[in-house]
Structure formats: structure tokens, C-alpha cells
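Note that this complex is displayed minus one protein chain, with the remaining chains in position.
Chains: A, B and C, in written order; residue numbering restarts at 1 for each.
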Amino acid sequence: MSRFVCFLCLHSASYTDSSDDETSPRDKAQVNTHGSSDFCVKNIKQAEFGRREIEIAEQDMSALISLRKRAQGEKPLAGAKIVGCTHITAQTAVLIETLVALGAQCRWTACNIYSTQNEVAAALAETGVPVFAWKGESEDDFWWCIDRCVNTEGWQANMILDDGGDLTHWVYKKYPSVFKKVRGIVEESVTGVHRLYQLSKAGKLCVPAMNVNDSVTKQKFDNLYCCRESILDGLKRTTDIMFGGKQVVVCGYGEVGKGCCTALKALGAIVCITEIDPICALQACMDGFRVVKLSEVIRQMDVVITCTGNKNVVTREQLDRMKNGCIVCNMGHSNTEIDVASLRSPELTWERVRSQVDHIIWPDGKRVVLLAEGRLLNLSCSTVPTFVLSITATTQALALIELFNAPEGRYKQDVYLLPKKMDEYVASLHLPNFDAHLTELSDEQAKYMGLNKNGPFKPNYYR
Amino acid sequence: MSRFVCFLCLHSASYTDSSDDETSPRDKAQVNTHGSSDFCVKNIKQAEFGRREIEIAEQDMSALISLRKRAQGEKPLAGAKIVGCTHITAQTAVLIETLVALGAQCRWTACNIYSTQNEVAAALAETGVPVFAWKGESEDDFWWCIDRCVNTEGWQANMILDDGGDLTHWVYKKYPSVFKKVRGIVEESVTGVHRLYQLSKAGKLCVPAMNVNDSVTKQKFDNLYCCRESILDGLKRTTDIMFGGKQVVVCGYGEVGKGCCTALKALGAIVCITEIDPICALQACMDGFRVVKLSEVIRQMDVVITCTGNKNVVTREQLDRMKNGCIVCNMGHSNTEIDVASLRSPELTWERVRSQVDHIIWPDGKRVVLLAEGRLLNLSCSTVPTFVLSITATTQALALIELFNAPEGRYKQDVYLLPKKMDEYVASLHLPNFDAHLTELSDEQAKYMGLNKNGPFKPNYYR
Amino acid sequence: MSRFVCFLCLHSASYTDSSDDETSPRDKAQVNTHGSSDFCVKNIKQAEFGRREIEIAEQDMSALISLRKRAQGEKPLAGAKIVGCTHITAQTAVLIETLVALGAQCRWTACNIYSTQNEVAAALAETGVPVFAWKGESEDDFWWCIDRCVNTEGWQANMILDDGGDLTHWVYKKYPSVFKKVRGIVEESVTGVHRLYQLSKAGKLCVPAMNVNDSVTKQKFDNLYCCRESILDGLKRTTDIMFGGKQVVVCGYGEVGKGCCTALKALGAIVCITEIDPICALQACMDGFRVVKLSEVIRQMDVVITCTGNKNVVTREQLDRMKNGCIVCNMGHSNTEIDVASLRSPELTWERVRSQVDHIIWPDGKRVVLLAEGRLLNLSCSTVPTFVLSITATTQALALIELFNAPEGRYKQDVYLLPKKMDEYVASLHLPNFDAHLTELSDEQAKYMGLNKNGPFKPNYYR
Partner (left out) sequence: MSRFVCFLCLHSASYTDSSDDETSPRDKAQVNTHGSSDFCVKNIKQAEFGRREIEIAEQDMSALISLRKRAQGEKPLAGAKIVGCTHITAQTAVLIETLVALGAQCRWTACNIYSTQNEVAAALAETGVPVFAWKGESEDDFWWCIDRCVNTEGWQANMILDDGGDLTHWVYKKYPSVFKKVRGIVEESVTGVHRLYQLSKAGKLCVPAMNVNDSVTKQKFDNLYCCRESILDGLKRTTDIMFGGKQVVVCGYGEVGKGCCTALKALGAIVCITEIDPICALQACMDGFRVVKLSEVIRQMDVVITCTGNKNVVTREQLDRMKNGCIVCNMGHSNTEIDVASLRSPELTWERVRSQVDHIIWPDGKRVVLLAEGRLLNLSCSTVPTFVLSITATTQALALIELFNAPEGRYKQDVYLLPKKMDEYVASLHLPNFDAHLTELSDEQAKYMGLNKNGPFKPNYYR
């Protein structure tokens, strides 16, 4: 499941009318204005509202729009039959409609039972994309929708776009014959990628797969740049904290930690960090952060932020030593970094003071402010800019085009990273947003550098 | 009316049950548990919930708590009968209860018909403070409440704490004999201060008044430091914009402009400014911002922010030239800076896409994103940290103590700024929040500098 | 004597041939190519080389050049007979030649016995400005030169431009009749201004005087902006220190301290500050610096910088506790801030390791690195950009024009600050260097703000 789960749940809430009727979509007979009933959404009548959401999203996803224009003549996805399983939001809709514009036929379902924007699903269904998804599916609904996507008469998927691996797993298990004929899988999530590598190791991956999660552009945006903004947003929305002068310890100085530290320092917080890796620690020194052990500073801190990817980085013992009012939150990995379980003990009182904000109260009255119960702060309590989603979606589209059009033999039955050159292409498609003008190498310069004028410009390992 | 109006309306909403019964508080008979009915609030039964809010606020207002402790023995406000008219929030309650702890008797009413936190008003009434205020008063209710505060048998105010000047005006007009006997007025708002200066010029101010709006500490926090944070918060909550790489023009490089520019630049925005004053313009150059005319850059901008205090800084002509998706907002002065009126014309379509966010749509489909209809962004769309409110409240408390205890003749019938030394004292009361340790002058050093060891340390004009 | 003394000594050294002949200029008979011998410089033949230096300086002093152009038609200094006593450098020459271009007659001498650039003095003498100055004057020479400037047949000064007050003092004492007829004095240095205020207090100042030292523009550049750069330059040139990760304590958070802290933090140093003033301390907190007492942190510091204006801020006891290799320097006031005298004791060894760099060695081998023997680091060990000198020179020129042309009665026998409007004019003359474009108020806006469209735009106390 992807990092965006919680955010989307939260976010979509504001757009979706919760007072809808309670009949299950599976029990409704709905037809779009073109007479098709090959879809299952909450309410096809919401299509117009959903269309407006899609149009607004298009404004910030000009990379995809420009991809439509550049590639439309040649229809590079003509013949592609893509089955997709992702969050269904206005941004995804822009992706799907781009794939269609490039020649693909698509069938779509949701990778999360809460995250579907019903209006957007309706708008897609109205234009003829078979969508099977609604907000608030049951577990059973979830797999039913996936199945309806894959298992349809007279249409057989030859490409998979997945986010979390559930769709891939379903096809692999239930429709092995389809699976074998797929030309490629594009997977976006950490979990899904992990599953693919396991399949590959076990020798059971009979299809080339593209890991788009680890492309440079996506990583930098998901981690460094996005966290630089979302740490402030998440803390502000939950606690209204004033950053100036606050003492903050950030555990971990990887990309996420670097993003958090940069932003907090810039707004006047006094930041120190903890690290296990001496190279990252030396970088922190050079960037002006004291490198400490958590136990040395825990008593003085106003805010504790974890970004290590590890577990039990903040222990009960350290929680016991925090001062009154200390805020604790996690920007790192799932919900393991803070030992929240240790706080569920009888001597401590939990008080929910706002959505996503708990006061844990010690017997002496000390309160520790725990955000999002230790889950990812930026997904739970802030939003993801459309611009970041645009990078992800563009990467997915290019990966699909690459896999679908790759000459025989370029990709084997393995998991691949997006080629550097395509990663550069994703970046280049987003430069017009900033009115940024690239310089071109002259022939002489390209020769001097030993580079192709069109890239790739850096080795694969360059970050 | 103070800068905090809109924020408080917004904020209190989250705490107040809107499904309350609809009977006017003026028609209810309510008694607190001590048998008193000298108050008028929405529902005295909400007192317990309000008490909790006050306790939470106390955690971030340690300056007032510490003032209580330092001054409690001597009761510097013993004998003071203070009538107050401010927003009624948990933070104000901490102020009021501090005044009471210092010996004062208080009667209180609200300076705004929307901003009262009903639970907090109930909590104050429950402890015996006569409060007359509720959320959603009518204009008639508003003046009725003020009158009930002032006009009560056997109690005559000798101090006024006002925010906006309405209470002062009422006493001046309706109870001139009370007005003459008042020892001092403390006024917090720009508007109220302006009224006092007019009264003073007209020779009608027969009481010393303290302008706490312009004390250095308060100004820096209300403008530079607070705006540094709230510009990010306000933009993020309304638009989910990604700051990195955005082209932003900030109109005006005073304290508010400096705060906005610092924060936006730190998060990767590319910021230029407009200025009329060459000294501020030169500062902007030195701080790394291009100084431009608005018309030169308007076509390229992603965000336009006004902080000039002037009117029609962004004109219809400039709005016409903005690019699609440009965000326009005001951090400066009331609602005059953007010529919003010019946008209310038949050829343009307004679309409300979220609370406080309108899309103005041109005939060619171009959308401009207008925030808070041109009113103050940080009050409409972000929150004010308790820490800033603590500085304001502490300044008010000290001004009351100073005026009440000043020897005959120190203050005449005029408007005064808080003495530098008291301003320094407000600052010093807030240093423990940051674990900041002041250095003390040695006798020899004080002599060398020609300073008193306890301050004031700077001339009055120092900012 | 002005802050620039040491710098100029240092700097001019690089341009002046030290192998010159040793005859005193007073004993030489020199004539310029126009046949005049009304000057006394080291060697009139160096004029051409000096001219080139002046031309290079002109490139960075476009404000003065533009002043020449704007005011040349009207010759606002026609009739002015200015006697000047300043450092004689290429930048001063640009000022003097501007005054001449505006109609003035000038006679000039040096305010410092070491700082004259001989070639520049020759170039001025060659064009007909009577200059009496050379590098390496004796005390006797110094007063002889001043006297030759003032006391000449058929010419009587009516304006004084002074830097340090020596010229003013000489005229006041020796030529009281001249002094009485002077229309105005312009003084640039702290010391000279101090002397003028004393004269004024004593009722002996019979002439209006302009304090150009305290104009906002000059102050900001001399302190905040210039120190932001010179702290880095001074430390780097003397110690080749790497800033990243260094622990630095800055004593004093006024304008100079703010400049130092900003720059050091930006380059990755970890900075804390000491303060006596709670308002400055609170600003430091908000800006992200820990506020500490020196004794609490002295053991850990890599660099100690004083910017307080006070004395004995760093005591022998603290020097004893510093760690090996700690660098100590002063950016504040004269040479009082570090108790250097206490280091001249038998148990400590001084080792001069470079120009301006001493190692003080404790008996246990510990070394403390003392820069410039505790004198001002940025004057001793870095350079002052021509741009800063341009601001000073322009301010001086405008002050002369203002005093010379002021209508009877505008200025009395007192010391004045440059009017806000002229300060703004100095700033505006420097904006073209940055290609900065000022916005103009519309009539309607000016009226709304209650401002004149041409300024002044801020109250006099605005910084």
C-alpha cells in the first residue's frame, strides 16, 4: 500500500458527500449517457462534479497534458490493454485519460477501500472507462472490484499498473494464463516492489516489471522536497506551534531528515540530529546541526521527529523523560519508529484533543503530544501537492510506454529501474512549470564530455 | 477591531457545538454553582469543558503564570476595578484570571459578535467573573452586553481594557462621570489607538491611555515573526501549493513583507518585491530579492502577496494580465490592497472551490485563485500561535499594572507607549520558554555603557 | 577617527611603492603640469597611476557620478569653499571631484597619518585640487598639513567636511573668525560627532553641523550588511578556518551581531549568542540561536566573537577555560571587548604566526588564537567594499549640499541628523546598481497613506 493512503482518505472526505444513500453500488443498476453499464461506481450522476475536479487537477499536471500532445500523433499505447489498481482521485483520472489519449484501453479499480473520490470515478465511468471503485468498500467488495476489472469477456489485459501489488497478486494467482501474456508490470509502491523482488528471487516472475518507486526524480520529490514542506504543514495543522526558537531533534539525516531539518532551521527552530551513519553525521555537522544521542537531549526538546526507517527509535524510557508539552511525531517509516505500544499502559491517560492529536498524560500531569498515533505525519496530517503526484503519474505513464514498446529482449523477467534517460525526461516535462530553460550541449561539448546530446547526462547511480 | 477577528471566528468554530438550542442567552435564567447570576453566557453548563481549554492554554502562557507568581504577594492590582472588552477565548481567560490573581475585580464583554468561545465564557462565569458574551450576538446584543458590563449597581470601573475602542466609546458617551474617574485605558487595536489619538487631539481625552499595539515586542511578533510562519500556513491550508520553485512577488518590504519573503525564500520560492521606499528597496536588494514594478513581472508570477498597508496595490488591469492559476492574497491591511470590487463584474465568473478560496474565471477560461476575498490571509486561513497571544496578554497586564500604580503626574491625559523597560520585561518573561539565559552587566560594564543594570538597555526608538 | 582607519592603511599598502625616496614632501619643490605648486604630496609624478585608481573606483561609485549629472546644470555648490580632512583614497577622490563638478572649491588634507594613497593625492594635485597629505606623516606634519589647508591667502573656507574632528578642532581653536563664518560642518565619525555634541552642549557650537554617521542607510551598511560579509572574510584570511560545523558564540545581538550570526549560520556554523537585553535575546531565539551565558559554553567553542560595544566581555578567566585552538576576535567596539591586557602576563607565551594572528600559549601547551590583538577584525583583516564607501561619500555630498543651500533658519547652531528624505535619496541613487525599479505612489494612494509622493515614506525613527 502506498504512502498516500491516509492523505487521500482525509482529503477526499472534503469532496465527497457523506449523506449519500446507503445502497451498495454492487446492487445498483447504472448506465452512463452513452448506454454503457460496464462499470461500478457510487453514483454516475456525480460525473459532472467529478469532471470539474479533473479539470482543476489538469492545470497542475501540465507534464501529462504535454505528454498527450507530444505522443498523440503516434499513439504509442495503441493496442495496450491496461488494467490498473491505484487510488482513484482527480490526479489519477488525468493519468488514465492520458493513457487513453495515447491509444490504450483501460480498466481500473481502487488500491484502497477508503481513498476513492466517488465523483471522479463517476466522471471516468461516464466517459467510458470501466471503473470499479467507491469510497468505503468492504474487503469483499475490494476483491470483487479487482476481479471485475480483470475478468471480462472479450478483453484481455496485456499491461498492469499497480500500487501495492494486490492486483498483480490476484492476476498471478487467479489468472496465470493472463499473467504470462502480460508485456509488463509497472509498480509504484514500496510494498509492491518488495513483493515483485521476492517473486523474482523465487524465479516466479515471468514478466518484466518496472519499479517506478525508486526513480531519482520521484524519490527526491517524495522525500527531500516534499518533506521539507510537509513537516511544517503537518505540525502547524495539528498543533498551531510557533517554530521560532523551538528546540527540535530529528532522528535520522537521510533525505527525509535533510528535508525536515532544512525547513525547521529556516523558520528559526534550533535543530539537532541523531545518526548511526558517520557519513550522514558528518554531513549534518557541515550543514550546521549538532549531532547528539537522543538520550543526551531528550529532556530539553520541544519537538521530536523520527525519520530513520528503523523501529523503536523513541522508546518508552525516552518518552518518560520528555518535558511537559513535548510534541512527538514520525516522518519516517510506517508506524514503527515511536514505541507507541508502550504508551498504552494503565498509568497513562490518553486524551484525544483534536483529530490526529493525542495528549498522553503521565501521573504527575505531564503531557506528551503524540501526532497521528505515530503513523506518518505528512500523510495523516498534511496534503500532498498535485505537483508531486504529477511526477509520479508521469513516471508511471512513461514506464508503461517503455515496457509496451521495448524491443524484444531489452527487458527480461526481472524488476527494472526506470532508465536514467526516461527519468530525465520526466524531469524535463516538469521544467515548463517553472519556466526553466535547459541549455543544450554543442556537438563539440558533447564530444568533449563523451555524452549524447539528448542524455542520459549522468551515470545511473547519480542522485 | 483587532487583527484577530477572523481567526478567532474560524478557530472557535471547532470547539463550539453549533447544534445548541436557539434561545437567546438574554432570555435564559442561569445561575452558577456559587449561586451568582451576574453574567450572561450561552450555557453555564459548558463550564467544565471551557476549564480544560483554559488549562491547555495556560501551558503555553507561562509568562502570565510567572507574573502571577512574582506579583501575587503584593497584589499590585488590589483595588482595581477593570472593565474589559476583548475577544473571549481561552487565552483571554488566562489573562483575566491573572488580573484577578493580582487583586483586580473584573467585568468582561466581547469585542466581536462572532469570536466568543462559549465554553470559556461559561468557565469564567462559573468562577465568578461577570461575563456578558456569546458567539453570534446581534448588534443590539453587543451594546447590551457592554452596557451590562459597565452599568451595575455598587461597582464602578476605574480601569478600562479595550480592543477596538467600542467599550471606551460607550463609557465616554453614556457614562461621562465614570469616564472621568478612570485611572487609565489600555488599548490593543490599531483602530482603537487611532480613536484615542483623535480624542486626544480634540482635547477630549481626560484619562491617560496606553497604546500597547505599538510596543516593540508585540509588533515584532505580530508582524515579522508571526507572518514568517503564517504566510506558509495560510497558503498551504487553502491551496496545497508546493513552494519550491514558485515565482512569488511580495508587494511591500516592511516587517510583514520581510517575514513573508524570508519564509518563502527559505522553502525554495523565487521571490521578488515591489517597494515605494528606496531604503526598504535597498534592504531588499541586500537580502537577495529583485526589486521590480508589479507590471513588469505580473505575467510570470505564480503567487502575488500584498503587504503594503495601502489600497489598490493590485489593480484589475494587473489581475487581467495574471497567468492561469495565479494565486492572489493579502497579508497587509484590512481588505483594501487588492481591488476585489473590480472583479465583481458580469464578464467574470466566481467559483467558490473551498472555504476562503475563490476561482475567478475569465471569459477565456483563465482562473485566478483569490484567497479570503482579499481580506487578511493569516487571520482568515491560518491560526495565531498561543505564544503570540501570550505576548499580547502579558503586555496588556503590565500596562494595566503600570497605569494603575503610576505615581500622580507620571502620565497625563494623553496616549502613551509602553515604557521601554516594561517592554523589555515582557520579553524577559518569555525567555524561559526558550531556556534562554540572559547575561547580566557587571557594575563596571554598566558604568562604562552608561546603563542601569536592570535596563532599559536601548533607546526608545530602537526596534 | 573613523572605523576605516586600519583597513585603509592595510589596503593602500598594496598600491604604494614603499621604496620611494625618503625626502620629506615638505622639503620638496613640486609643480603640477598646470604650473601650480599649491599642494604638498609625496610625488606629483605618480599622478597618472593615481588617475587610473580613481577611474576604477568611479566604476563602483555610480551614485556620485549620477549625482554629478543630475546636479551639474544648477551647480548647487557654486560659491562653496570646502576644506576637507578625510582619508585620501581613490574613493575620496571621486567624492572631491564630484564636489568640484558641482561648483565647489576644495582644499584637502588627511585625517590619518598612514592612510593616504600617495598616487591618488598626486592625481588630485595634478588636476588642481590643493592637497596636503602623504603616507607616513609625522604628528607635526599632520597639523602642518591641516594648517596649510585652512590658512591660505585670498581664500576662506565656508564649509567643513571632517572625519574625526581634528580639522574642526583646529579651525575652532586657531581661526575662530573663520569658524564663525562657516555655513556648516559635515562630520562622519563617531568620535567627531561626539565632540560636536559636547561643543553643542557647552554652547560653543556656533555653526550647524550634520551627523552623517547615524543616517539609516549608512548604519545598515556599516553594521548589518557589511559585517555579514566581513566576518567571513576576516576569519578566512587570517585562519583559513572551515566554517561548516564550527561551534561559535557571538556576544551581542545588535546589528553587528545579527550580521555575523546570519552569515556564519548560513555557512554551516552552529551559533549561539549572549545578550543583556531581553528584546534582542528574544529576537535571537526567534531567529534560531540559543541564548546562553558565555561561561556556560566557553569550553566547547571553536570561535568567540564580540559585538557588544562593551568592555571586558571576554575575561581572562574565560580565556583560561577555552579549548585548544579556540579563535577569539572582536567585531564590536575599538579594542576593549576582549581583555587582551590580561594575556600579557609572564606565564603565557605569545607567538605571532601571521600578520594579525597571535597564538597565546598556556603552560600546558593550549593555544588560543587571537586575531588583530583584539582590535576590530573587519578593519584589520578584511576590506571594505567600494559600495559601502560610495554610500558614505554620497551621504557626505548631500549633507554638504543641504547645509550650503538651506534657507536661513532651517538649521540652528546644533547637530542634525540627515533628513529622512535625503537618506532616502542616498538609497535611491544606489538602486540602479542593482537594477532595482521603485514603484511610484498614485495620487490616490499617496492621499490614502497621507504621504508625499516623493517621500519621506517613513517616520524619522524607522530603521
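Just so it is clear, contacts are C-beta pairs under 8 Å (C-beta built on N, C-alpha and C of every residue); 3 or more make two chains touch, one makes a residue touch a chain.
None of the values given here were measured: they were computed from a predicted structure.
Checked against the hidden chain, the listed residues B:I65, B:A101, B:C206 or B:M286 yield one contact partner: B:M286. Here the missing chain is touched by one residue of C:I113, C:V178, C:C206 or C:I241, and it is C:I241.
When you scan A:R195, A:R375 or A:H430 for touch with the missing chain, the hit is A:H430. Among A:Q91, A:Q283 or A:Q396, only A:Q283 touches the chain that is left out of the view. Of the residues in chain C, those that touch the hidden partner chain are 14, 56, 59-60, 225-226, 228-229, 232-233, 236-237, 240-245, 247, 263, 266-268, 300, 324-325, 353-354, 367, 382-388, 433-436. For chain A, the residues touching the chain absent from view are 216-217, 220, 225, 274-286, 290-294, 296, 309-313, 336, 423-425, 427-428, 430-431, 434-442, 444-445, 448-449, 455, 457-458, 461-463.
In the full complex, chain B touches the omitted chain through residues 244-245, 265, 267-270, 285-290.
Note that in this section only the chains that are shown with their structure count from here on.
For the pair chain A and chain B, the distance between C-alpha centroids works out to 39 Å. Counting only residues that touch two or more partner chains, chain A has 244-245, 267-268.
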